[in-house]
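Can you keep this structure in mind? I'll have questions shortly.
A single protein chain has been removed from this complex, and every other one stays in its place.
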Amino acid sequence: MSKARLMQGNEACVEGALAAGVRFFGGYPITPSTEIAEGMAKLLPTVGGKFVQMEDEIASMGVVLGASLAGKKAVTASSGPGISLKQELIGYAAAAEIPVVIVNVQRVGPSTGQPTAPSQGDVMQARWGTHGDHPMIALSPWSVREAFDTAVMAVNYSERFRTPVILLMDEIVGHLREKVELPEASAIEIYPRRKPTCSRAEGYQPFTPDKDLVPNTANFGEGYHIHVTGLIHDDTGFPIGSPKITREVTKRLHEKIDIARDEITHVEEYFMDDAEYAVVAFGGTARTAYEAVANARKKGIKVGMVRLITIWPFADKAIKKIAEKVKGILVAELNYGQLVGEVERVVAGKCPVELCAKYDMTIFEPAEIEAGIDELVAGGKA
Amino acid sequence: MERSFEKYFRQNRLPHLWCPGCGNGIVMKAIVQAIEKKGLDQDKTVIVSGIGCSSRASGYMDFDTLHTAHGRAIPFATGIKLANPELNVIVITGDGDCTAIGGNHFIHGCRRNVDLTVVLFNNSIYGMTGGQASPMTPTHKKATTAPYGAIDRNFDACRLAEAAGATYVARSTAFHVQHLTDMIAGGIDNKGFSFIEAICQCPTSFGRKNKMADPAKMMMWMRDNAVMKAAWDKLPDDKKTEEKFPIGLFYNESETDYATAYNEVIQIAGGADK
């Protein structure tokens, strides 16, 4: 029987990961994500899992990839500078198709920035932080309960698509304490580790894509003698300097996510039925945006809110639909303006898109977003 | 007669890409012969390598193999070993990979005493990128990035490993093939972090720059300058000239390995039967 508990977003993230079957964590202390490592250190051994504090962020990323290849669902967590350091191996996970979840509890950057102060400045880093063409899935919760739920989703997607998934939290949600009731284990759907569908004798190749374009790569130690590399490789797993294979592999890595876009792009709408204006927000900022929208409604403004849970892949469909319906969109984000570019790309001039940006190490006040709504309704900034 | 070690190679990947006379092939053979000697289960043995000439070895070896990123073999290997302690994990790395970009991982792997067998192919140079100086290029030797001779002092990776907490530390050379095989086999036996430095020749990038382009001559240099540890210990200091170096088993101590220690954590936390 589940009981209501007072819990922090970072703690809920730990609970969610464990509920999704995570049994390995490698990390390095950094605020404001440290509680995740601390929670893992405490709880993982209680379920027979393992926690290891590594010597640096790069090692933390490497150790979880090793553990995942050996068959354990694995997570690492960090913030700002730490996530920057992990980038090379996030790309490795994308190239070698290794399931792994990276939690980023965002803080103010660049560089050391404003430690522990909230920010949502890693939107584009989540998408493009590592070099080269690669797909990315990033999810962003707005509540403690949703930190649990998105942690489960992140682990499931990493396994389903054999790709790195970024749980793009922010300090607001990470350190937020709320009363939550977590679901029973039986109510949680878990995507199991994919398994080879044939034997070595039958010609098994570890990177041959299944119908959903995702390979059923064996774990180490199962007798398949697979080779895993960050070099572009063909279905056998071995590197090959071929333009054709390079093109095909790059395309497949993107398409395996693209064809499942509707399944993984989660968006929630509030007050949108009769809305003439929309506020687009995500993560901790969406909490403030919700109140701002509710306040504006009280003033008689027909405004609604669209909340992105999935940041990447971007919710093109949902935003396009909104753009056809409303007179204007306000994007509220705790940075100099990142997500707004994506919204503008999708809206493509169908309606005005305004930015409500904040980047002073403090969170939004509802009045600030309300002012943005007022400006939008009044016809945009002067 | 077909040699029994051939079964540890992916025959369709040979011949390997290393230059004529490169010592990497000799060290790779010593590793599989050590594996054979110790009777490791081929299905339960994982070869993990970094990036560089030496690290291409993993692709030729018929096990589960992992060619990681530059310098990162030890963290990946640590994850594999802790996730599934029944696997034998052997790490192949080079002097640049292990002691420059991967230096921090190296010392912390030693400190944790993770049960890995790490074989460092020391050819004193960055071969794959064309002959730049590494932290193990001897002082005064030439490299493309040290055209007037290296002024950096070079690491003694064995002393570094021992100081950092490795529980098995040995050195051999590509000339001393059987001895090298024995040193690696001893490392496999040790339950903890085992480090074996295998000095090997890079005639192309190191030799040519340092008046030793003939691989056989480089191996004769190993023969003439390596001194077995027991003899080295008795050698007067004035005989320990710059070119001379000791080989053999330098250190071997039994300490609890990381996975075993963590099992105690799981016991205390009550997760043993989970």
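Letters A and B name the chains as they come in the text, with residue numbers starting at 1 for each one.
We adopt the following convention: a contact is a pair of C-beta atoms (placed from the backbone, for glycine too) under 8 Å apart; a residue touches a chain by one contact, two chains touch by 3 or more.
Keep in mind that, in the parts below, contacts and distances are computed from a predicted model.
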Out of "4Fe-4S ferredoxin", "Cytochrome c oxidase subunit 1", "ABC transporter ATP-binding protein" or "Isoquinoline 1-oxidoreductase, alpha subunit", the chain not pictured bears the UniProt name "4Fe-4S ferredoxin"
Visible chains in contact with the missing one: B
Out of B:48, B:120, B:133 or B:219, the sole contact with the unshown chain comes from B:219
Among B:174, B:199 or B:259, contact with the omitted chain is made only by B:174
Would you write out the residues of chain B that touch the absent chain, in ascending order? 1, 3, 6, 9, 14-16, 18-26, 29, 174-175, 177-178, 203, 214-217, 219-220
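Following the convention adopted for this analysis, only the chains that are shown with their structure count from here on.
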How many angstrom lie between the CA centroids of chain A and chain B, rounded to a whole number? 38
In their shared complex, chain B is touched by residues of chain A numbered 23-24, 26, 42, 44-50, 52, 54-56, 58-72, 74, 88-89, 92, 220-231, 238-239
Taking the touch rule as given, give the residues of chain B at its contact with chain A in the complex, in rising order. 13, 42-44, 46, 48, 58-59, 62-69, 72, 74-84, 86-87, 104-105, 107-108, 258, 262, 265-266, 268-274
